[in-house]
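Of the protein chains in this complex, all but one are displayed in their positions.
For reference, chains read A, B and C in written order, and residue numbers begin at 1 within each chain.
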Amino acid sequence: MLQEPGDGSTIHCPSLRDELEARPSPFITHNYFGGGFVSDDDRVCLQSIKFATERSAGSKSQNNLAALRPIRISENARADTTLTLPDHAIRSGPRETIYHNPKDTHVAICTVGGICPGLNDVVRSLVHKALDYGVPESNVLGIRFGFRGFYDRDHKPVVLTRRMVEEIHLEGGTILGTSRGLPNVAGIVKRLDLWKIDILFVVGGRGGNAAAESIHRECRSKKVPCCVVAVPKSIDNDLLLIDKTFGFETAVEEAQKAILAAKVEASSAYRGIGLVKLMGRQSGFITASLAAGIVDAVLIPEVQFTLEGEKGLFAYLENIIETKGHCVLCVAEGAGQEMVDCLGEQAMDITGRPILKDVGLWLKRKMKAYFKDCDIKYIEPTTMIRREASIPTTAGDRVYCKMLAHGAVHAAFAGYTGITVGLVNTHYCYLPIPLIIQAPRKVDPTGELWNRLRSSIGQPVFE
Amino acid sequence: MLQEPGDGSTIHCPSLRDELEARPSPFITHNYFGGGFVSDDDRVCLQSIKFATERSAGSKSQNNLAALRPIRISENARADTTLTLPDHAIRSGPRETIYHNPKDTHVAICTVGGICPGLNDVVRSLVHKALDYGVPESNVLGIRFGFRGFYDRDHKPVVLTRRMVEEIHLEGGTILGTSRGLPNVAGIVKRLDLWKIDILFVVGGRGGNAAAESIHRECRSKKVPCCVVAVPKSIDNDLLLIDKTFGFETAVEEAQKAILAAKVEASSAYRGIGLVKLMGRQSGFITASLAAGIVDAVLIPEVQFTLEGEKGLFAYLENIIETKGHCVLCVAEGAGQEMVDCLGEQAMDITGRPILKDVGLWLKRKMKAYFKDCDIKYIEPTTMIRREASIPTTAGDRVYCKMLAHGAVHAAFAGYTGITVGLVNTHYCYLPIPLIIQAPRKVDPTGELWNRLRSSIGQPVFE
Amino acid sequence: MLQEPGDGSTIHCPSLRDELEARPSPFITHNYFGGGFVSDDDRVCLQSIKFATERSAGSKSQNNLAALRPIRISENARADTTLTLPDHAIRSGPRETIYHNPKDTHVAICTVGGICPGLNDVVRSLVHKALDYGVPESNVLGIRFGFRGFYDRDHKPVVLTRRMVEEIHLEGGTILGTSRGLPNVAGIVKRLDLWKIDILFVVGGRGGNAAAESIHRECRSKKVPCCVVAVPKSIDNDLLLIDKTFGFETAVEEAQKAILAAKVEASSAYRGIGLVKLMGRQSGFITASLAAGIVDAVLIPEVQFTLEGEKGLFAYLENIIETKGHCVLCVAEGAGQEMVDCLGEQAMDITGRPILKDVGLWLKRKMKAYFKDCDIKYIEPTTMIRREASIPTTAGDRVYCKMLAHGAVHAAFAGYTGITVGLVNTHYCYLPIPLIIQAPRKVDPTGELWNRLRSSIGQPVFE
Partner (left out) sequence: MLQEPGDGSTIHCPSLRDELEARPSPFITHNYFGGGFVSDDDRVCLQSIKFATERSAGSKSQNNLAALRPIRISENARADTTLTLPDHAIRSGPRETIYHNPKDTHVAICTVGGICPGLNDVVRSLVHKALDYGVPESNVLGIRFGFRGFYDRDHKPVVLTRRMVEEIHLEGGTILGTSRGLPNVAGIVKRLDLWKIDILFVVGGRGGNAAAESIHRECRSKKVPCCVVAVPKSIDNDLLLIDKTFGFETAVEEAQKAILAAKVEASSAYRGIGLVKLMGRQSGFITASLAAGIVDAVLIPEVQFTLEGEKGLFAYLENIIETKGHCVLCVAEGAGQEMVDCLGEQAMDITGRPILKDVGLWLKRKMKAYFKDCDIKYIEPTTMIRREASIPTTAGDRVYCKMLAHGAVHAAFAGYTGITVGLVNTHYCYLPIPLIIQAPRKVDPTGELWNRLRSSIGQPVFE
C-alpha cells in the first residue's frame, strides 16, 4: 500500500518497502568512499524564507509556498485531494538499508520529450551508480526513442555497459533517442512485468513526470513491483519547487549569444529592429534571465501587453529607435497567445498540448506594418539553443546532472517509487511527483526576476 | 585619361596620376618601418597552375583562367570590350611616389550590403593607415548606413579618429551602419565634389564593387578628381580570381556548429531528419566547405537535383535513414530555385536582385509528405552566422582584413582609382573592378571542392 | 552605537540609523518597477537542512552550522565574543525607508585583491543602482588600484558615469584596477572624511572583507558617518555560509578546459603523465569540482597524502599507467604544503599571507625521479583562468553579480554598515562581515563534494 502524506510537517514519499525485502547497502562493508549514509529522517526545508507580512516583496509569488497553501495534489486516479503543504521534504542520498538485491536487479532507463543539454550526463551517471551498487552490466537497459522503445519491435532496448556510456557526456542530445506523444501506460507496464524490470528511471519534463506517475499507479494497480523514479528535465525551468532544472543555465548562456547577434545586426542597420523569439511555452524564465544592456523590451507568457496606443509596445520602441537608432525586442514563444489571430479552434499536438501560434511571425508582420521605414531582423535561435552541441553542458550543469542521477538510483534502491529528485534550497530531495507538476512554474510578475529585468531595461507596463 | 589595359601580359589599373601632382611618400624619410616600397612593375601571376592538357582535373573550371579567355570586360560605359586576360596583376603595397598631399587629403569610408565578420577590422585599418600617411584626423569621414549617408540629412558623416576606432574590431557588425539598395550615383558624386573628398573607400560585395565602379566612372565623366578604391567583401566567397573573401572562414566555422546541432537533434529523434538551410544565393561555397562525417547530402545552386525517382534525393535519404536511423541534409538558399513552385513572376528586391524563393520551407513541406513517419527538424542558422557576434573574426580573417585595408590606402595614395584589392595566389594585388565582378564565382561541379565533398560523403548525382 | 547581535534567532546587522535621518525611498512614488519593498523583519534560514542524528552524512561538516555552535565572532576591536549562531539572517533588498538623501550622497567604489571574472559586472551594477536612487553622476567615485587610490596622488579617483560603465561588463579584469597589500586604515578613513564619502563599497575576498571591517570600525571610532558595505569576491569559493562566490563557476568552467588539454597531451605521449596545478590556497573547491572521467587523482589542501609506499599516490598512479597507458593528476596550489621541502622559515607576502611553496614543481621533480620512463607534462593554467578574458562571465555569474551589487546599494541606503551581501539557501541576505571571514571555508573531507569526486574516480586514501 502507498504511504499517505504525513502529519503536516513532512511530505512523505510512496515506497514499495512493504513488498520488498530489506538488506544492508553494499556500501557498508566495501568501496563506498566516506561520508556515510543519509537518514530517512533527515529533512530539507521547502521554504527557506519567511516574510514579515504579505506586503513584503515576493510574498505573494508562486514560489512563496505559504501563499499556495492549501494546495491540491492529485493523490490518486480517483480524486484530487486538498493538502496542506508540509514544511519539509525527505533528503536525497544513499540509505543504509536497501530494498533490491543488486545482483538480481533489472534496471531500465528512458528519456522522453524534447532534447536538452545534459541528458547524456544523466544517463551516464544513472548507469554508473547502478553498476556501483552491484547491478550486473547485462541488466541495465536503455529504452529507445522515449516510451516508443517499450513496444516498437524495430528498436529493442540496448544494454548499457560502462564502456558504452564512457564518453557520451561529451555529445549533445541523448544516445537513447527520444520522442513525444502520449504513452501507452498499460502496454509499458506489461513490458516492465514481462522483462522483470525492478527499477524504471524516466528522465523527462512535466509530461514525462506525469507519465512516470501514471506508470507508477498502473504498476501499483497491477501489482507489478517496479520502482518508478523520475529525473526532472526542463529547458524552460518550469517545474515547481525545484531551484532550477538542468540544461536551463546552458540554454540561457546560448540565448545570450543570440541576443547579442540580434543587437549587432540591429545596430548596423538603418533604423534596425532586432526581433528574437526564444523558448518558453508557458513560462518566460529563459527570456527573463537575459542580461540587460542588450534587450530593450521583453515579452513573456506571464505578462499581458498591448501593441498600439500611447502606452503600447510600439510607441515605446519608436521612442527607443529615435534615441538610439535601433532596438532589440525579445519574445518568449508562449507570449501573447490570446492576441495572435488564427482561424477557428486551436489545434492540439499528439500529447494534447495546444500547438502554439507563432507569436514571432505575427509580431514581425505587425511591426512591418507599423515601422514602415525600419529594417526588421527576425531571429529564431530556439533550435540552435536546444541542441547546443559544441559544449554540451556547463561544468555547473554537469555536476548537477550527476547528483540528480545518483540521487535517483539511491531512491530506487531505498524502495521509493512515484517520486522525482530535485534540488531544493541547495539540498537534494525526494518529492512525490504530483507535487512538482501540479502547475507549470511561472515567472512571478511581481517578483524579483521580472522586476530586476524590467528595472534594468526600464520597461514600462504596456497597457 | 584612364589607362588602357596592357599588352597582353599585365592587367593595368586606371589611375589619376596624370591629373595629380607626384610627391615622395612620407615613409621615405621617417617612420616607415623597414621593408621599403613596392614597385609599379612588380607582378603577381594570375594563374599559378599549368595544366598538361585539358583532360587534367579542374582544367575546365571557371578558376582556370586559360579556359576563360577571351573574356569580356565592361571597359567603359559605352561598350563592352573583349579582352585577352593578361597573365599578371599589379602588386599591392606602398609606393615611393604618391599623388595626394596627405595634409590636404580628405578621405571617406563607406560600408554597403549585408554585414559580415571583419567589417570593423577593415574600417579600423583604413583609418589607421590613412592617419599613418599624415591625413589629419578631422579629414577622415565615415559615411553612415551605406550610400544613404551621402544624402540622408539625419545621418551626417562622422569623423573617424584613432580613438573612435580603437576597439571596434572587437565588436561585430559595422560601426558605420550599412544598407542595401541601388545608389544614386550622380547624387553621391555631387557630394564627393562638394565635400572635396579626394579618396573614397567602398567596402562591399559584388553590388558594392559595381557601385564603386559606377561612381568612379561618374567621377571621371564629371571631372571630379576622387580616387575610388573598393575592398571586396563577401560572406559567400563568390568573387572571381580572389583566393578567398574575408569573413568566409568565420562563416564556415559557424555553419559547422549549426550542422553539428542538426546532427545531434536528428540522431536523438525517431527516424530524425535534420534539414539545414545555409547562405549562398548563387554559389554554394559555404555549404560545399562543410566537413564530412556529419552531413549526408548537400544541395547547392550550381548543381541540379531531383527529389523523387529511383535516383532522386529522397530515395537516397530513405536508404541512409534505414541504415543509420537518421540523416542530415544541407541546402544552400539559392539551390533548386527553378523547382520551388511559386505563383506568377519572380519578385525583385530594391537592388534589382531576384528575391529567392524559400527552398528550405519548400523542401520541408515536400519531405513531410514523403517521409510520413519521420521527425523533421528544420534549422535556418543564416542569421546567427552572418552576425557572429561573440568572436567577431578569426585571427586569420583579422590579419587578412588589415592587409586588404592597408593595400587599399596605398593604392589610393598611389593614384589608382576604379580598382579593388585582393589576395591572388597568396600575394596582394590591385585589380580593375570589372575583372572580379563580371560573374559570380561558382563552385565548379567538376572541380576539387565539390568532388572532395561528394566523395567524402558518398553523394551520387540525383537525377 | 553598534547594534548587538540578537536574541539567538536572528543575526542583526550594524547600522548608522541612529545617526542618520530617515526618509522615504525614492522608489515609492516613481520609477521603481513593481515588487514593492523588503521588510527589515523578513528572514532567511541560515540552515535549510536538519540532520536526524549526527550519524547522517555531512552532519559534522563545516557547512552544518549546528556542528559549529557555539561560534566565535570578532564582535569588536577589543575582544572576541563567543556567540550562539542564530537561525536566521536579514533579507537583502530595497527598504521603504532610507537613511541617505540621494541628492547629497557621495559614493566610493573600490576593488581589491586578485582579479576574478565578474568584477566589472559588480562595479557597473553598483553605479547603475546608485544612480537609480538619484545620486548625481558626479558623486560616484571609483578608487583606483585597490586601496592605493586613497592616497596615491598619481591615481586620483575617477568619476563613474553611466556612460563610462556602459560596456565594461564585456571586458575582463577591473576597470578600476586593483592591488594587494595591507590597507592604511587610518589614512583611508581620513580621506573618506575629507572627501565626504557617505557610502563605501569594497569588492574583495577574505582580505578585502577584513579590511572593510577595519575601515568600518575606524569610521565608528572616529565618528566618520560612512556606511561600509562589502561585496564578497573569491575565485576559490572559500567564504563561509555563502552558497557560492561570483567568478567561481566561470573558473571551474575554464579549469575544466585545462584538464582536458592535459588529458589529450598525456594520452598522446608514451606513458604520459599530465600534472595540472590549479588555484586553491586553502581550499580545493575548484579542484574538487572538476568532472570525473578525465582526472585520475586529485590533491587538495584539506586532505593529506603520501607519495611513496604501497598505499601512496605514486603506486596508485603507476597502476593506472599500466592499465590505461597514461594518467592525469590535478593538484591545488595549497596542497601538501607541509611536505614541500624548503629551507628555513616560510616567507610572508606584504599582506602577511604565507607565500605558498610551489607544490607543482615539487611534485614534478619527485615524479621525474620516480617515473623514470614516463613523459611528464606540467600545466599551470592558473593565470589563464583567473583572467578569463574572452567570455568575461557566464550568464549565471552575470545575474549573480548584478543582484549582489543591487543588494549592496540597498543595504547602504538602508543605513547598514560593516556588512557583506551574500546568497544563502538561494536567497540574498545581509551578514555582518566577521561572520563569513572567521575562517576559510574548506572542502569537507567527509562531505558530499569530496566523496562524490573520490567515488567517481575511485581514488583511495593515500596514506
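As a working rule, a residue touches a chain if its C-beta (ideal position, glycine included) is under 8 Å from a C-beta of that chain, and two chains touch if they have at least 3 such contacts.
Since the structure is predicted, the reported quantities are computational estimates derived from the model, not experimental observations.
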Hidden-chain contact residue, picked from the options B:44, B:110, B:262 or B:278: B:44
Residue, one of C:10, C:101, C:179 or C:337, that touches the chain absent here: C:179
Option touching the unshown chain, where C:17, C:257 or C:366 are the choices: C:257
Contact partner of the left-out chain, one of B:18, B:104 or B:243: B:243
Touching residues on chain B - with respect to the absent chain: 32-45, 48-53, 55-58, 88, 91, 93-94, 128, 132, 166-167, 169, 243, 249, 252-253, 256, 289-291, 293, 394-396, 398-399, 402-403, 406, 424-427, 445-448, 450-452, 454-456, 459
In chain C, positions touching the absent partner: 115, 145-146, 148, 155, 171-174, 177-179, 257-258, 260-265, 267-270, 325, 375, 377-381, 383-384, 386-390
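Here is the rule we use: only the chains that are shown with their structure count from here on.
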Cα-centroid distance, chain A relative to chain C, in whole angstrom: 30
Separation of chain A from chain B, taking each centre as the mean of its C-alpha atoms, in whole Å: 45
Averaged-CA centre spacing for the pair chain C and chain B, given as whole angstrom: 49
Contacts with 2+ other chains: residues of chain C: none
